[in-house]
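Report on the structure given below.
One protein chain omitted, others in place.
To keep things simple, chains are lettered A and B as they appear, and every chain counts its residues starting from 1.
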Amino acid sequence: MLQSKAVEITVGVFVALGLAALFVLAMRVSNLSFASLGNDAFYEVRAEFENIGALKVRSPVKMAGVTIGRVGAVEFDSNTYNAIVVMRIDKHYDRIPDDSGANIYTAGLLGEQYVGLTPGGSEEFLKAGTTITQTQSAVVLEQLIGQLFYGQANKDRDARQ
Amino acid sequence: MIGALRALGRKALGFCERLGRAHVFLAYTLLGVPESLYRVRPLFYQVYAVGVLSIVITVVSGLFVGMVLALQGYNTLVDFGAANSLGIMVALSLVREIGPVVSALLFAGRAGSALTAEIGLMKTTEQLAAMEMMAVDPLRRVIAPRLLAGVLALPLLATIFSAVGVYGGYFVGVGLLGVDEGAFWSQMQTAVDFQNDVLNGVFKSVCFGAVVTWIAVFEGYDTLPTAAGISRATTRTVVNSSLAVLALDFVLTALMFD
Partner (left out) sequence: MKEAPGDQPLVRIRDLSFHYGERVIFDHVDLEIPRGKVVAIMGPSGCGKTTLLRIISGQIRPRSGSVVVDGLEVPSLSRAALLALRKRIGMLFQSGALLTDLSVFDNVAFPLREHTDLPQRLIRALVLMKLEAVGLRGARDLMPAALSGGMARRVALARAIALDPMMILYDEPFTGQDPISLGVLLRLVRRMNEALGVTSIVVSHDVAETASISDYLYVISGGRVMGQGTPQTLAETRSEWVRQFLDGSPDGPVHFHYPAPDYAEDLHGGSAAPLVST
């Protein structure tokens, strides 16, 4: 049997290693640093889209490619048949013009979808409760392909006539 | 025909009886767990035996699994121009599934079999009976600290496995295959959620630790007191606990990531 002091030390090292690994997973691998910010660390703005594609809760909200917030909730408005996206934006970014536009983009061909904000020129800034009106829906691949084929077919028909 | 049916019936009854015994055994052992919490000496020694001694195998396998994941993932993702998402793929598969499951399988082979053999030998050499004769309940004194140690050690091992695996993937993906370092980490951080992914993975490995150690100590305690009995019990520990881990993983995954 090992010396009990050695056992205690190695067990201590083991537990420390495990906790260090958890810390790595929390801070380096996952987004704990952002999610752990308390309720008052962000403000919520809304935007209405005709179609949000594959946008999900926790998808990033980016401006100039920098993540400034996350999608907090996605709702369906049964009057307008539109999607309402609630975005939680980091308190630090409090100087975003309130006429900024919100578009849904896709990272890469098959990558995740995110909300991209393009700055407007207003003197007023976004604050909690503002609704962004300038929106552009997600590009839905099937529609795009459908249009492509439809256009191609029309062109073919025109050519034959 | 009748004979075969009868054999089948006897097998089924025997299985149910063993299952019942395993639960009674667990219940009595759990009674001893609070006591082993403040008897830190034996607990430390057991954490040493099942945890510390499994670190090396865990780290090495974690490293290689992460490296393989990066290699395979890259080859698939690069065809879609999504190589920058490699970090997501490596980290998510490690944290959610591969970390908890593979470390539990390694744990079953490395620590579970050792536990079974140790307890089985203690039974065969009448050490457990001798303890009972000294009015010491072996379930509390021998089994409970081992069970507790298994439940504590496996989550730590699984976490180490995942963390090392991510760096293995980083090494191959960024270092060898030329994925952009910033994209690797930032996409990973975007997609991996601490609570839903990391903590759920840790919770999985707590369950796996409990099940694997339970099977291991029960097989040891229930072994036939012969050399062949111990060897059979050890085999059964590895087979049964591996199967249990895989089946339980399916159930937990279905419950967690719906």
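Methods note: a residue touches a chain if its C-beta (ideal position, glycine included) is under 8 Å from a C-beta of that chain, and two chains touch if they have at least 3 such contacts.
On a predicted model such as this, the values are computed, not experimentally measured, just so you know.
Enquirer: Which listed residue (B:19, B:133, B:228 or B:255) would be found touching the missing chain in the intact complex?
Expert: Checking the options B:19, B:133, B:228 or B:255, the one contacting the hidden chain is B:133.
Enquirer: Write the list of subunit B residues that the hidden chain touches.
Expert: 122, 125-127, 129-137, 141
Keep in mind that, in the parts below, only the chains that are shown with their structure count from here on.
Enquirer: Considering only the defined contacts, which subunit A positions touch subunit B in the complex?
Expert: 1-2, 4, 7-8, 10-11, 13-15, 17-22, 24-26, 28-36, 58, 60, 67, 107-112
Enquirer: Which bits of subunit B are touching subunit A when the two form their complex?
Expert: Counting only subunit B, the residues touching subunit A are 41, 44-45, 47-48, 51-52, 55, 80-82, 84-85, 91, 95, 153, 155-157, 159-160, 162-164, 166, 185-186, 188-195, 197-198, 202.
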